[in-house]
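The complex is shown incomplete by one protein chain, all other protein chains being positioned as in the whole.
For chain A:
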Amino acid sequence: MRFFSLLLLGGSLVMPAHAADAQNWLSRLLKAERQQSFQGVFVYERNGSFSTHAIWHLIGQNGGMRERLLKLDGSPAEMLRVDGRLRCVSSTSADQLIEEGAWPPRPLDPQELTNWYELRMVGESRVAGRTAVVLAILPRDQYRYGFELHLDRETALPLKSLLLNEKGQLLERFQFTQLDTSTTLAKERLEPGPACRPVKVLSAEGAEQDSWRSEWLPPGFTLRSVHAQPSPISGETLTYLMYGDGLARFSVFIEPLRGVPVEDARSQVGPTVAVSKRMATADGDMMITVIGEIPLGTAERIALSMRAAGEKAD
């Protein structure tokens, strides 16, 4: 691990000009979403699903951000975010979300990202009638997926984002079909409809931060938050951990089984894998479920490496 980082550090000292350019574009992208108002329509496509969405993104004069997203086909799912906080969401089920509170969101650091991904400019393209530059974000190991980003040449907004597996196969597509960065946004477009309900926010307290840990993580992934919440199904205490490497994310859910005979399971919804493994602990058997946009092998290995507090590796 340490050797690996040193190797990468050495590599970054002789970073070619185009890599610096790529990093520059990534920085511009991060800034663009905080500074640029826009409205548009995009499609989202994954294996088994295709949907269209409208987005209104307003940067106020004081720098405040207000963003409304509306699904245009099927049920009109909606979401409103104000200054990075989820205000309301329309959803078919009673959802609960955890207040970030003690675990503030960590801004993406393009420089840090280059430890785990190779950034490369790979050419130009045209998306939604606009000229775009194509930025490849390639994983340096087999533990995560790569991205292909098409950034608007004028504003650096992401016009298209493809998630690719290790064979270069497409796992999901996000792509604008129309984008307007010049017209002033109508205020009423940023008002949520009646179906958009405030989310139930769970307090971030109650979890012992060291109750569970992972013996193995892919390089660059760190714990982003730990929570304990009642399981919406059984009412048992569900331990919920989130990990990320800046781009990719996965969640670990740990639920007591109380003697119920349940087998291991794996499934996949588009780019998201879910791996469930049964584990014996001093408190009885637990089901550990790893969910994330990561390769199946990575999820398997993480699930196997989870340990309850005080338990040693096998």
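Everything that follows uses one rule, which is that a contact is a pair of C-beta atoms (placed from the backbone, for glycine too) under 8 Å apart; a residue touches a chain by one contact, two chains touch by 3 or more; residues count from 1.
What we mean here is this: contacts and distances are computed from a predicted model.
**Student:** Identify the UniProt protein name of the omitted chain, choosing among "Probable septum site-determining protein MinC", "Anti sigma-E protein, RseA", "Amino acid ABC transporter membrane protein 1 (PAAT family)" or "Indolepyruvate ferredoxin oxidoreductase alpha subunit".
**Tutor:** Record says "Anti sigma-E protein, RseA".
**Student:** Per the definition of touch given earlier, which of A:Val41, A:Ile55, A:Leu138 or A:Ala228 contacts the omitted chain?
**Tutor:** The single option touching the absent chain is A:Ile55.
**Student:** Considering the complete complex, identify which of A:Gly63, A:Pro194, A:Gly235 or A:Pro261 is in touch with the unshown chain.
**Tutor:** A:Pro261
**Student:** Looking at the full complex, which residue from A:Ser37, A:Thr114, A:Ser161 or A:Ser214 touches the chain that isn't shown here?
**Tutor:** Within the whole complex, the residue contacting the unshown chain is A:Ser161.
**Student:** Just name the one of A:Asp21, A:Glu45 or A:Glu154 that touches the chain not displayed here.
**Tutor:** Residue touching the chain left out of view: A:Glu45.
**Student:** Which one touches the absent chain: A:Arg28, A:Lys71 or A:Arg307?
**Tutor:** Residue touching the chain left out of view: A:Lys71.
**Student:** Residue-wise, where is chain A in contact with the chain that is not depicted?
**Tutor:** Against the missing chain, chain A presents residues 30, 33, 42, 44-51, 53, 55, 67, 69, 71, 74-75, 77, 79, 81, 84-86, 89, 91-93, 95-98, 100, 103, 105-108, 158, 161, 165, 167, 169-172, 174, 199, 224-225, 231-233, 240, 242, 244, 249-251, 253, 255, 260-272, 274, 276, 287, 289, 291-293, 296.
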